[in-house]
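Every protein chain of the complex appears in place save one, which is left out.
Coming up: chain A.
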């Protein structure tokens, strides 16, 4: 018996995705969460509320999603690693503050367990229809990183990665789950402490009088300073100069926003993760992410058994999008098939990157159920005959 529960539940578990993403956050050193109940993500906050008080952490239920994400941003500036979890309607309410986190370069993690929309939609059923909202939802130009786990194990692994990416690049990192990944239970292996790489908050070595909170440092990312230590930093959602002071001119605006985009765009190769199956000699490549990638993998396997040269490109990172990879594939395969639970969102990005090389084909529906492998197989067979 262990009276003091451990932060890291090293061992083999049978766990759902919502529990696993919560355990991943804890493993990454997150000890603060603020959230608002919403199906199908609620269990994440519930588990965190039960786990972290005994680890010296805080989990609070706020009055709405606007408050939840802003309390997390406040906690990050207070020195904590923080995250919130929500679903479609709550994600919509959080958009303003995702922009604030982008503008203030707050290392923040947001989990969105996608359900079918728009509006209240199908609260208990899956979709992948918030993918463009994740990328473009807040006003203005900015960048986020979005990750798409396809299993409870990956919910755990990518939660740690999300916090590491947030600390490294100082952007909002979105974990774009779906209802099925959230609620399916599978084997989840939680490694030992020494096997988990955690990026801790790095604070500036510059002395308070000389410190400038938004002076670009290595790879375009400014250094943070600890609050309460005499740095007297100013943080604002207004366009600001290196001192963090409001600067209302087009030159500062352009330089600032170009830096937000450049720090992700020019480091995209280091950020993007994808998996390839049977790609080398493939003529038809299925592109998928999240739960859909599992049906796609089954379909590709069946196609191979039928002698069709099919392959799978699985997006782990949806944003930034693996533009180079898709362009390269487009130059050598017959067709790219995007399979997703929406009416064509990441398809638009794939089609843009394919630039008329391979045929780009869309296979999707508006959510509520996941794809059957047979439907994907039929699309592969049809594409192979092009």
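Just so we're on the same page, a residue touches a chain if its C-beta (ideal position, glycine included) is under 8 Å from a C-beta of that chain, and two chains touch if they have at least 3 such contacts; residues count from 1.
The rule we apply is simple: contacts and distances are computed from a predicted model.
Novice: Out of "2-oxoacid:ferredoxin oxidoreductase subunit beta", "Multicomponent Na+:H+ antiporter subunit C", "Branched-chain amino acid ABC transporter permease" or "Fe-S cluster assembly protein SufB", which one is the UniProt protein name for the chain not included here?
Specialist: Of the names offered in "2-oxoacid:ferredoxin oxidoreductase subunit beta", "Multicomponent Na+:H+ antiporter subunit C", "Branched-chain amino acid ABC transporter permease" or "Fe-S cluster assembly protein SufB", the absent chain's UniProt record gives "2-oxoacid:ferredoxin oxidoreductase subunit beta".
Novice: Based on the whole complex, identify which of A:8, A:58 or A:132 touches the chain you can't see.
Specialist: A:58
Novice: Would you indicate which residue among A:7, A:44 or A:70 is in contact with the undisplayed chain?
Specialist: Residue touching the absent chain, from the options given: A:70.
Novice: Touching the absent chain in the whole complex: find that residue among A:233, A:299 or A:383.
Specialist: Only one of A:233, A:299 or A:383 touches the chain omitted from view, namely A:233.
Novice: For chain A, which residues lie in contact with the unshown chain of the complex?
Specialist: 1-5, 32, 34, 53-54, 58, 60, 62-64, 66-68, 70-80, 82, 96-97, 100, 227-238, 245-246
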